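Some notes on the structure that comes next.
All protein chains but one are shown at their positions in the complex.
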Amino acid sequence: MEHTPLLSMHNITKTFPGVLANDDVSFDVRNGEVHTLLGENGAGKSTLMKILFGLYKPDSGEIRLRGEVASITSPTSAIEQRVGMVHQHFMLVPTLTVAENVALGLTSSRGFRTDLDVVSDRITEISEQYGLSVDPEIDVWKLSVGERQRVEIIKALYRDAELLVLDEPTAVLTPQEVADLFVILRQMTDAGTGIIFISHKLHEVLELSDRITVLRNGRVTGHTTPAETSRQQLADMMVGREVKLAPDKPHVDLGLARLRLRNLSVKGDRGTMAVVDADLDVHAGEIVGIAGVSGNGQRELAETVAGLRPAEAGSSVSIDDVDLTTATPARTRAAGLSYVPEERMKDGAVGEFQVSENLLLINHAEARFRRGPLFDFAKIRDHCQELVDQFSVKTPSLATPTSSLSGGNIQKLIMARELESKPSVILAAQPTRGVDIGAAEYIHSQLVEQRNEGVAILMISEDLDEILGLADRIAVMFEGRIVKVVDRENATKEELGLAMAGAEVDA
Amino acid sequence: GSDTVEEVTEEAAEVVDEAMAETELTFALVAPSASDDVAFTQSMVDSLGRLGIEPQITDGTFVVEEAAAAIRGYAEDGVNVIVVHGTQYGGSLAEIAPDFPETSFIWGTATDTQGLDNVFAYYPEADQGGYVNGLIAGNLADGATIGVVGPVEAGDAVAYIEGFALGAAAAGSDTSIVYTGSFSDVALATTTAQAHVDNGVAALTGTSQSAVGAASIASANDLPWFGTQSNTEPWASDLTVASQVYHWDVVLADMIEMIEGGTLGGEAMQITLENGGLVMEFNDGFELDADLKAAADEAIAGIIAGDIATK
Amino acid sequence: MKRLLGASVPLGAALLAFMFGAIMILFLGEDPIAGLRAIIDGAFGTGDRLAATAVRATPLLLVGAGITIAFRASVINIGGEGQIIAGALLSTAVALWIPGTPKVLLIPLVILAGLVGGGIWGAIPGALKAYASVNEILSTIMLNIVAIQLMNYLLRGPMIDPIEVGTSRIPQTQRLTDNAALPTLIDGSRLHLGVPIAILAAVLVYIMLFRTPLGFRLRAVGHNPDAARAAGISVEKNIVSALGMSGALSGLAGVVLVFGSESLRLVTDGGSAGFTGSAGFNGIVAALFGGLHPLWTIPSSFLFGSLLTGATELQRALQIPNALAIALNGLIVLFVVSSDRVRAWLDRRLDKSMRPGDAA
Partner (left out) sequence: MSEFFTISVLAATLGTAIRFAVPYLLAALGETIGQRSGVLNLGVDGTMLLGGFGAYYAVLKTDSHSLGILVGLGVGLLMGVVYAYVTVFLDAKQGISGIGIYLFGLGFSDLLFQELVGTPLPIRPLPTLDKLPVVGGLFEPLVEIEVIGPLLFDHNLLTYLAFLLVPAVTWLLMKTTFGMNVRAVGENPQAADSLGVSVAKTRFIAILMGSTLAGVAGATLSMQLAIFQHNLTNGIGFIAVALVYFGAWRPRWVMAGALLYGLVTATRIRWQSLGIIPQGASDVAAMAPAIITILALVLLASRVRGPAALTKPFSRH
């Protein structure tokens, strides 16, 4: 029987200056289904969703809701028509409480004054119904990423959304959090909600979706269902060529320990111990993966190794026997460290800088880029062009502002810059978070190549698949401690998952 | 000098009338604050007015470079006499004056002409009127402290205030002196005056254009007020007891006479109580005891006679 | 075509502001045409006036060039007035201390002293910000006050002209010896060495900011301190050096104001504006007006310099208070910054109409 779809988007086209972001895109969503949009970075997924939510105006095309032509000119009108959206980058005000974030834009029952107690009660109700436990009184900046995600969903539920868009909701979640999220989403579809889901993680897509639409370069390249397809097929559809999902890793003889952590203890932002007595060696020619649920000290550990955060007394960090316990970032880099930070736009690149400038961020002072005291722009251009070509950074030009590159390309840019300096140790935090499958493949292959050449690599990731695919040894962090170190051959996903949840400690 | 005050003033007035009988000179004035500031600049505008002169005016030019441009502009326009009313313009004047040997520049307050023969200089012995004001204030205060609001501890401000303190001391009163550090910060001058009032002073005085705020506090608290530079009655109409007024016209008249005689400068002149350039103007609206008035007149005569030291 | 239109928009805005000014002149009962003529005549009328305009623009340019450094590094420097004074005080002290030194030696020495004086006065709020988290807006304003009173103190006491002590007690230094005067470029003109020095300084700032590693680091810190830090760039050092350099250039403006002045001495009227002509402040306007680009700050300073000299003539010729000129400056700033939006809109229109396949 023929149901009217909840949403249908017809022939949507949207251009930005010089970019055709959506090219004649059509697709629909039914009540009670999860419809996934899949595509590389920059394929046009977010743009399409922003059009649906009234943030962008399409150049042409039509949106129908429940069969009727809908005019969605602003987020307010989208919300009024029961469309909810969880944006790729959280749309939360960190200095406001959960209740305040939820109440934003709603009319208060008390007129001029806020009615946060009423809002809090309703939030509690919704939380209980869907198992989304969050304290409504707490400031959002105190919440973990997973909890923030829940707030975003509560915002949509509070507004009684019948169609919910989730743009890369899992990019920053731990496996457990993803599992929890999926339970909630299923509850919602059971209640009749239609969901649009965007993710770069193929196993999630296969697990959750009812239907899948694949975009490439702004165009729809195919519709499919999980039953009809496989990870490999999806990857190929997205990228338009064959994709290698796990890199080949030849055997490499272990060298000396290059990065050594001894009794490393570090305080977190709130003054409590974030890393406790961590001991770890990373040898030349190996990739050590640090697995763990985020918030268990990985970030602090990385920042301390990079020289950004002081270690407690009694700790010791060294690279190739150079003591770096109290070093600045400049000194750790001089000692041979390359650092790929977790938050690429915050710590990794200067958004306003040109691509070439970001490629030079670390070694700009080197004599080879100068003639006398001044930059030699010809040499710099050659150097940067070489890096861009070698690492296939997709950018209109070397002078393009970095912020207008896609996340995947920014990540490639950072990798190019960090690997260029011929490091002895690479510290890579979440190197492929939010990065599409093609780019991730490339980044992985680069890391493996470095390992093969005798670089010691410490990789932090919440993505167990990534760790299992790449690491030679795996360390699990839980509550600031390294609770388990195993060789890749002896590791199983289940065992690691248990360790990440603290099972080892309890035992 | 055993003349009475009245005689001196009358003499001065005659000199003025003679000089100004029929001058064909053209005049310009460049001054740092507003023409009607009831203080430094107004004293010159009024003095020129008493001579029947209506100069072209560039006022409010506290920026020296701007003043220099205006001075040069007037000289280029062929103005005969340019009154350069601000010590701080002296340096610029030293550059400009030699370029215009036909023009006469009258500059103050300054004690020398920088060796330029087309520059006259003028300076007030402000301590003299300060002493008189201080003496009256001291008598009115009857032993209580008198509040003084000063701007920057320099120039005629410091002369006036030190003379005032001596006069008050002669009448047996202490002075409490606060320099705000600014000629223009009215808010601070006002706050300072208020602090004096809170300390229980019996009278107030102050100098510079910022003193207007102090005068308003005197008004609001019914305290006698003493002015200087111009007649400050507009600031505190019922409470201004007396003002030492700069009658530059006395020396201006002499200068103009010399200019008409072909001498364009080279001399520095002072205004004093004796030559009638400093005039104590008493406010009719304030009922001053006859005894006190007499004591004041006596002091004026004593200063003129050189019997009383005001420094 | 597009660039032409882009440039014409701010000019149009300035014209609009001038029309407002004309209306005000009309209300004051004067002839606006004569007013405009007086401004133009006062700023550019004769060689001398052109020179005066250039001289007036010089401190604006120096301060403005410094401001571009600070703002590019994301530090707000409202301390120009104090830094000018600090530079003037130290350089004057040096000149008073070694009066007999030959010009070729003395001029570079006082310039150096000015740079150092202003540099220190800038580096203090820089260090306070970098190492003690003290907001620089507040500390630079407060340091202006300190500098003014320091000047009052020094000119009233240790540095006062000995002649003044017993007499009129005017707070000023001795007139400096003539070998301390900045040489003039054209005989009989007021155009002095300070003008090319300032232009050179602006060019050097441009080169420093965009062609040297130092400038690269300053800009990186300004745009994204987190990324800069992670890349091994010291955020603290760069904040201090940005404010230090900014202050040094203001200090140089102080040197130009003393050693390029006709008075050739430092006088205080108790505040800063009498000496600086508010260059520490107007320099910010010039820099922002020049889009925080050191080279654009050159014409921008000249524009504001000409408005200032023109206003003096306006007042002299028509007896219109120069307060009008200040108000007019404000209006020009407002109109021109608002015109950015108009320009962007025009750009978009042009883009659309010029792209061929767009009609479909």
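The chains carry the letters A, B and C, assigned in the order they are written, with residues numbered from 1 in each.
Quick note on the criterion: a contact is a pair of C-beta atoms (placed from the backbone, for glycine too) under 8 Å apart; a residue touches a chain by one contact, two chains touch by 3 or more.
Worth saying up front: this structure is predicted, and the values here are computed from it rather than measured.
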item: Missing chain: touched chains present in the view; value: A, B, C
item: Touching the absent chain when the full complex is considered, from B:73, B:91, B:181 or B:224; value: B:181
item: Contact partner of the left-out chain, one of B:144, B:170, B:220 or B:258; value: B:220
item: Option from C:98, C:120, C:163 or C:326 whose C-beta touches the chain left out; value: C:326
item: Hidden partner chain, residues of chain C it touches; value: 24, 28, 76, 78, 128, 132-135, 137-139, 141-143, 145-146, 148-150, 152-153, 156-157, 284-285, 288-289, 321, 323-334, 337-338, 340-342
item: Sites on chain A contacted by the missing partner chain, in the whole complex; value: 53, 55-56, 74-76, 79, 85, 87, 90-96, 100-101, 103-108, 112-114, 155
item: Chain B residues touching the omitted chain (full complex); value: 33-38, 42, 60, 147, 150, 152-153, 176-182, 184-188, 190-192, 194-196, 198-199, 209-210, 212-213, 215-216, 219-220, 234-236
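We take it that only the chains that are shown with their structure count from here on.
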item: Arrangement of touching chains [line / ring / star / complete / other]; value: line
item: Separation of chain A from chain C, taking each centre as the mean of its C-alpha atoms, in whole Å; value: 46
item: In chain A, residues with contacts to at least two other chains; value: none
item: Chain A - residues contacting chain C, complex; value: 17, 306-308, 328-330, 332-334, 339, 341, 346-353, 357, 360-362, 364-365, 370, 373-375
item: Residue ranges of chain B in contact with chain C within the complex; value: 32, 56-58, 60-66, 68-70, 72-74, 87-88, 90-96, 109-112, 123, 151-156, 158-159, 181-184
item: Residue numbers on chain C that touch chain B, as the complex places them; value: 42, 48-49, 52, 55-56, 148-149, 152, 156, 163, 167-172, 175, 261-265, 267-271, 273-275, 277-278, 308-309, 311-313, 315-316, 319, 321-323
